[in-house]
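To start, the structure itself, in structure tokens.
Yeah, one chain of the complex is gone here, protein chain that is, but the others are all in their spots.
In this document, chain identifiers A, B and C correspond to the written order of the chains, with residue numbering beginning at 1 in each.
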Amino acid sequence: MKPESSEERETDRLEAFSDGVFAFAITLLVLGLKDPTSGSSVSLFQGLLGEWPTFFAFVTSFTTILLMWMNHHNMFNYIRRVDREFMLLNGTLLLFITLTPFTTLLVASHILSSDANTAAVVYAGEFFLLAIAWNILWRYASSGHRLLGKDIAPNQVRTITRQYWVAPLFYSLALVVAFFSALASVVTIILVAAFYAVTATMSE
Amino acid sequence: MKPESSEERETDRLEAFSDGVFAFAITLLVLGLKDPTSGSSVSLFQGLLGEWPTFFAFVTSFTTILLMWMNHHNMFNYIRRVDREFMLLNGTLLLFITLTPFTTLLVASHILSSDANTAAVVYAGEFFLLAIAWNILWRYASSGHRLLGKDIAPNQVRTITRQYWVAPLFYSLALVVAFFSALASVVTIILVAAFYAVTATMSE
Amino acid sequence: MKPESSEERETDRLEAFSDGVFAFAITLLVLGLKDPTSGSSVSLFQGLLGEWPTFFAFVTSFTTILLMWMNHHNMFNYIRRVDREFMLLNGTLLLFITLTPFTTLLVASHILSSDANTAAVVYAGEFFLLAIAWNILWRYASSGHRLLGKDIAPNQVRTITRQYWVAPLFYSLALVVAFFSALASVVTIILVAAFYAVTATMSE
Partner (left out) sequence: MKPESSEERETDRLEAFSDGVFAFAITLLVLGLKDPTSGSSVSLFQGLLGEWPTFFAFVTSFTTILLMWMNHHNMFNYIRRVDREFMLLNGTLLLFITLTPFTTLLVASHILSSDANTAAVVYAGEFFLLAIAWNILWRYASSGHRLLGKDIAPNQVRTITRQYWVAPLFYSLALVVAFFSALASVVTIILVAAFYAVTATMSE
């Protein structure tokens, strides 16, 4: 029903919309940073020092969203067409991306409290679901070469499929760790980000 | 007065601006999610459980805006030109889109209180007005083939016109239901989203 | 120093950046809408009724920013090149655009209080400065045909220059009125928007 020539345009618009959501979600993280002296009598210096978990969580979330954007960017080098199912799956991915400022706020506010484990479970759980969403999205696009360009070789597809399954494993580990140590869970998540940052730059 | 060649560029810019508003409104929904323990003595776990209406409303609004973006995207496959009237009508549509984070917040905060019906009426009412705005926008663009491409067949236009009238019917139902049961109204709205998600993926 | 071919690309990027700021500022207006029942014992229905100035200001600001975006869009139909000075002047315009959610909040919160006139002066004053910024931007771009396309006729330029000078006159009227009646000043501003909406659609 659609003219052939509009396929590329649709793909571009989905990319642009996704980029917008990534860019806003990553910028909204800053709203989690609060003036530590409001309603408190500590000095600004002490307040900022005491807020280290907030900055730690900010950097973790920022880096993770940045790497996920880079990953999204990279996935779209292989995708030539989009359909409604793909848009909905991509939307599910974006839903979890937009949740990140909220889960980051939770983990930053509670990592030093008795609710630390609950917050870390929510935080790690969200990244776990994000990783699952990535895999479903990629499987949908790549199975039977459904939405890929004709020039993409099957072994390229297999390599990416293999790389994608690593993330849910890591994040499920972070999720299990969260029940025992919130800090160890967040550190695991930042290690995943660091791992991807390093391997991504090497694998090119 | 305008050079012919700039028509496509204007259409693209209107699309890009609309995409920005859609992407931003969908991301702003996350600001409705609050730390349930601030100013309260419940544990984070209990607090998050008690916040289920907020998450429910978040997912409903996110899905609805996502589907509306997909619909907007789809409509622009048929539109080749824009004029000032169309921009203003599109702006009215965007006004209601940007209201969604506010009405979502209202329904999430009040669905368990005595104000539940008022909140649900506002929520369903906004989606009803959105659906009306869609119809006016499409009617303006399609009547007499005003802004459509020459390659679009009249029966394609009629099919879309018919599909568009379904949404106001559904949302007026949700609006009537809201006076009796807030929860049933929100459930109706998410059912509309689910219906569109399923039919959209099938109708392609 | 710059290659000739990059001129169009630079103009496009300035447009895209400006579109982003317009789209975000227009969407951020929604943050001015607050749940009227928080920290108060009124019902939601009464609270929303009592909040009518907020909705009135929301619609006024939304419409004004939308029309200014349309105007920006239209101006760029004539502009083929940008330089540093133009970018800075355009930035000044965007600074006033991003201030709109703040001045809208002020006028909405105070229009029924004893501070109504101060708020209306700030609100009308901001739109007055915006109109001045538009004129400076256009004068810079058009004087000596500096940044315009070669195909733009001098009488087209003169027509636009004349149209642009109407806005500061209207807004200076709204500014003077603000010292006597806040409501009349806001009504003047929405009448300006309505006037532009109607003439814009006719003048095409």
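Everything that follows uses one rule, which is that a residue touches a chain if its C-beta (ideal position, glycine included) is under 8 Å from a C-beta of that chain, and two chains touch if they have at least 3 such contacts.
Bear in mind the structure is a predicted one, so any value in this text is a computation, not a measurement.
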In the full assembly, spell out which visible chains the left-out chain is touching. A, C
Identify the residue among C:Leu28, C:Val59 or C:Ile160 that touches the chain left out of the display. C:Leu28
Missing-chain contacts on subunit C, rising order, are 1-3, 6, 10, 13-14, 16-17, 20-21, 24-25, 28, 31, 83-85, 87-88, 91, 94-95, 98-99, 101-102, 105-106, 109-110, 114-115, 118-119, 122
Interface with the unshown chain - residue positions in subunit A: 15-16, 19-20, 22-24, 26-27, 29-31, 33, 35, 37-38, 43-45, 48, 59, 62-63, 66, 69-70, 73, 77, 151, 156, 197, 200-201, 204
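One rule holds for everything that comes next: only the chains that are shown with their structure count from here on.
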Taking each chain's centre as the mean of its CA atoms, subunit A sits from subunit B at a distance in Å of 25
How many Å are there between the centre of subunit A and the centre of subunit C, using C-alpha atoms for each centre? 36
Give me the residues of subunit A that touch two or more other chains. 24
